[in-house]
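Note that one protein chain of the assembly has been removed; the remaining protein chains are unaltered in position.
Think of it as A and B in the order they're written, each chain with its own count starting at 1.
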Amino acid sequence: MGLYRHDFNKESDKALKDENLQKALRFTTDRFRERRKTAIAEVDNWEDLRSIAREIKKETISRLDTYLELLEENIVKNGGIVHWAKDADEATKIILEIALNGKVKSVVKSKSMATEEIELNHALNNAGIEAIETDLGEYIIQLAGETPSHIIAPAIHKTKEDISKLFSEKLKIPYYTEPEDLTRIARDKLRQKFLMADMGVSGANFAVAETGTIVIVENEGNARLTTTLPRIHVALMGLEKVIPRFEDLALFLSILARSATGQKMSSYVSLISGPKRKSEKDGPEEFHLVLLDNGRSNILASDETRESLYCIRCGACLNICPVYRKVGGHSYGWVYSGPIGAIISPQLLGFDKAPDLPFASSLCGACKDVCPLKIDIPKVLLELRNRVIEENRKMNRVGVRTFESLGIKLWRLSMQSPRVYMALITLAYYVQKLWNRGNGHNITLLPPPFSQWAKNRDLPVFAKKPFRKRWDEIKDEQVWE
Amino acid sequence: MGISSRDKILNTIKRGIYRPGDEKTDAPESIFHKEADLHNYRRETRTAQNLVQESENLIENFMNELTKVNGIAKVINNEDQIKEYLSNLTAESNSKSFLVWETALIKKLKVIEYLESNGLRLIKSHDKEQLAKADIGITEADYAIADSGTLVLFSNPKKPRLVSLIAPVHIAILESKKIVHNIFQLFQIVKHEYHQEMRGKNPMRCLTFITGPSRTADIELNLTLGVHGPKEVHILIYNK
Partner (left out) sequence: MVEVLRRIGVDLDFLGDQTCCGQPAFNSGYHSDAKILAKRFLSLFDRDDYIVCPSGSCTSMVKIFYKELFKNNPEMHEIIERVSLRTHEFSDFIVNVLKMKDVGAYYAGKVTYHDSCHLLRELKIKDEPRKLINSVKGIDFIEMNNSDSCCGFGGTFSIKFPDVSVSILDEKLENIINTGAEAVVSADMGCLMQIGGALKRRKIPIETMHLAELLASDRG
């Protein structure tokens, strides 16, 4: 599925050493944080909006079958076609079939994480169909042959100079450095593609069950062109994105833009309910909605992690996460990064593909604070950690975890006996004297795995007289005054 | 033939959420009437009948917000002022061709005649390549939202989608009485129209919200306007 066994330390190592990336990450996350804060301060009932949004999502997910059936019914009424894809392979097969039936030679795409999840471009290319990304950030990384490093701004890891060089090499044009020029070049190149394309593939931020409407939120206008110019429009959407009523959009649109980019409203919101009417002069003749499962229905089945599906992909958690700020999106190994990536990638891909992600967090909880749907990401991380451990236990796998498991067991057993505890800390005092090369106040060398601590940090020495012993001496002292 | 994916997925979902002993899921209509939960955020909404009120304040708010998102707004009271604006704009931008929605108001204001008399060509073709040559697209807004500077455009056979999208300049005429306070109010009003349209023979297939010109910050978070959509958005607020 495009992700070999992910090693977080290995991937993040590159990121930590990349000075330009570090600058970009700090700059970008600071900017998004500021903007989000300002936008939210303008809303005097922000906490209410979060609560209601969560209630609506909870209600929807708890009856997802009903809402999906209603959505399908209404899309069909509007003249659209609904496809159900159990997994990535099936989704790509469905879209390829639509393309082949429509004699499609070229496809324009607007930003869709779901299409990256299923690696659609790869499949289209293999079938001899040209697939062009039209969102500027996605176009840039497509030219560079890379994956997105942020949910909202996929190319933030690239400097102006990187992009200038990329355009000049790949598009065989002179070297321009200003964003205005680079944008104009992209606009002209992509305009040609838009006009020629037979099919447009988009994502969908929401789908309204009540009216059979999909909703696309964007700033550039490429999604509007993608869903208007070509004669076939295919929208691929995770099945958890459905919302019940048309009027619920007022709430969700308000919280999405503010949380994502700090805008009151993004430049364009398209509410699309089926293909064009016969008498309309523009718009697609065919409209297809492909509902993607790919593991989402399994997440649904788990009470403890079901709220992972409430996500509206705003990226606020990425921008506030201390870990993401240092390692960037590529370190997470897949299309979904940051705190939300850490909880859904393991659930969609399986723990054997993404075993590190649930642990690659300091559990600081900042993500929970900013999530517009109040998803308790730390809680889900803890649950996933437990599952990884339980799974290992059951499978009797031998590896690093075996030592850890043994260590925890020994530790726990010691903690069950105050005498063993005392013996251990007394022992530690004497052992450290042998081990300690430090100055008497600090330990500078430790045995593995704690050697990882001592690489960059000292540790205070174990006291000669532990608190418990001191307590015995002071416990009968008088209370002052 | 085997179970379809649709059924497989729905079965997995049902098994995942319903536990033995759960009541059978009832019809969705019952969910749509849960008004109590929405009371909080509905407190500012007004009914569709009360559109004409406090226009001055709304106009001012709308214009302030629009400026913040790099749009240009002007209040227009009569046909002559519109002509003046169009004249200045077309001269500055050296425009040669245009697209337009033929709405009642635009006809009344004689926009097409004026532009043609000034040497601009109305593109009548439906061919994409021809449409892409347009310098200006002129529409009328169905509604506008004051607190975000947003235009709301319905599409239909007489109001094609590309007119507000394909040319580098988009001019929208907006009747001041169509401006509402916020998005919650807008949806309360529009949902009635939307539902009526959907039930009718000719449902509205595309509804677009436009807030300022097209933009991106994908390159080093530098704001650049006019990526794929219009670079300029001019809103003429018709306040008779």
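Throughout what follows, a contact is a pair of C-beta atoms (placed from the backbone, for glycine too) under 8 Å apart; a residue touches a chain by one contact, two chains touch by 3 or more.
This structure is a prediction, so every number in the text was calculated from the model and none was measured.
*Asks:* What are the shown chains that the left-out chain touches?
*Replies:* It touches the following shown chains in the full complex: A.
*Asks:* Looking at A:Glu55, A:Glu130, A:Glu285 or A:Asp458, which residue reaches the missing chain?
*Replies:* Answer from the full complex: A:Asp458 touches the omitted chain.
*Asks:* Using the definition of touch stated at the top, determine which of A:Val323, A:Ile340 or A:Ala354 touches the missing chain.
*Replies:* A:Val323
*Asks:* Since one chain isn't shown, list which residues of chain A touch it in the complete complex.
*Replies:* These residues of chain A touch the chain that is not shown: 8-9, 12-13, 16, 322-323, 325-327, 358-366, 368-369, 379, 382, 384-389, 404-405, 408-409, 411-412, 414-418, 421, 441-442, 444, 449-450, 452-453, 455-460, 467-468, 471-472, 474-475, 477, 479-481.
Note that only the chains that are shown with their structure count from here on.
*Asks:* Distance from the CA centroid of chain A to that of chain B, rounded to the nearest Å?
*Replies:* 30
*Asks:* Please give the residue numbers of chain B that touch chain A in the complex, ascending.
*Replies:* Against chain A, the touching part of chain B is residues 4-6, 8-10, 12-17, 25, 28, 31-32, 37-38, 40-41, 65, 69, 126, 128-129, 131-132, 145, 147-150, 155-157, 160-162, 165-166, 183-184, 186-188, 191, 194-195, 198, 202-222, 224, 226-230.
*Asks:* With touch defined as at the start, can you tell me which chain A residues reach chain B in the complex?
*Replies:* Within the complex, chain A contacts chain B at residues 24, 27-28, 31, 45, 48-49, 52, 55-56, 59, 61-70, 78, 84-86, 90, 134-137, 140, 153-156, 158-160, 163, 179-180, 182-183, 186-187, 190-191, 194-195, 209-211, 219-222, 224-225, 228-229, 239, 244-247, 249-251, 253-254, 261, 263-277, 279-283, 291, 293, 297-298, 300-302.
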